[in-house]
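Missing here is one protein chain; the remaining ones are kept as they sit in the complex.
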Amino acid sequence: MKLKAMSRTVRETIPLALFLFFLWLIFTEKTNWEHLLLGAIVAALFARISFFMVGGRLDPNLNWKVALRFFPFAALLSWEIMKASWDVLTRVFRPSLPISPRIIEFDSILDSDIAKTMLANSITLTPGTVTVEIEGKRFYVHCLAQEHESGLLEGKLERMVAWLFAEGPDDMRGLR
Amino acid sequence: MSDLVSEFFLVVAAILVVNAFLCLYRGAAGPTIQDRIIGINIVNTKTMVVLLVLSTFLGEELYLDIALVYALLNFVVTITISRYIET
Partner (left out) sequence: MGSVAKDVLTVIFGLTGVLFFIGGTVGLLRCPDLYSRLHPATKCDTVGSCSITIALALQIGLDIALFKIMVVILLLLVTSASSGHAIGRSAFKTGVMPWHKKGVVPWPLKGEDRWTGR
């Protein structure tokens, strides 16, 4: 069966169907042919239905390069998350509760929806900052203390996400 | 796995249950409705981790599937209620 001969919708449905079938294998733990057949049918059906509901198209910014770059990005991000959690933990346990929270806003350099989603999730998981609202390119972020504000406005996270999706101005990309 | 580690993790599960009850205070007494959602969200997360621990150290395979459903329901409930009170 040639891939070119299939319609575009079918080609874009196949990765999702394979992923769902993999989940089916993990959660049933059975390898009878009946179970495999049932899993294949259910996976194909659900992939088709969800593409029908979403609109029949993956985000065009997602490709194999992004998938490859995701691993160093995830490693750096998890290190940041550990530091952030330790910071919040020490603040919470101190009897004087050294916090001075407020909401700040800033404009992002990122364009596409998926990059902004990734940036919002990263901000929520790292140093004392929670994204509360996005309007267009403007981010409203709640910061726990002044160190967190300055850390956020340096834009290290933003540069990481810009590197991941190859977006924004060239000099703003990079892991450091 | 040794018996000592198994007993240690049962104590861990007990501590987590006590923590969940403390979080339930925030769910009952929170001044705004969002405080209650956070409280319930955290209680659900802790319940899920307790289920994972029990399934490993008591040998109950079924609890893993229940933990998955718990995580999914937790997410759906949080998103639905917060989008509902937003409008």
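Think of it as A and B in the order they're written, each chain with its own count starting at 1.
Everything that follows uses one rule, which is that contacts are C-beta pairs under 8 Å (C-beta built on N, C-alpha and C of every residue); 3 or more make two chains touch, one makes a residue touch a chain.
Just so it is clear, the structure is predicted and the values come from calculations on it, not from any experiment.
In terms of the touch definition stated at the top, the absent chain reaches A, B within the entire complex. Interface residues of chain B facing the missing partner chain: 1-2, 4-5, 8-9, 12, 15-16, 19, 22-23, 25-26, 32, 34-35, 37-39, 41-42, 45-46, 48-49, 52-53, 55-57, 61, 64-65, 67-68, 71-72, 74-75, 78-79, 82-83, 85-86.
Residues of chain A in touch with the missing chain: 23, 26-27, 29, 81-82, 84-85, 88-89, 92-93, 97, 99-106, 120-121, 124-125, 128, 130-133, 140, 142, 144, 146, 153.
Keep this in mind: only the chains that are shown with their structure count from here on.
In whole angstrom, the spacing between the mean C-alpha positions of chain A and chain B is 23.
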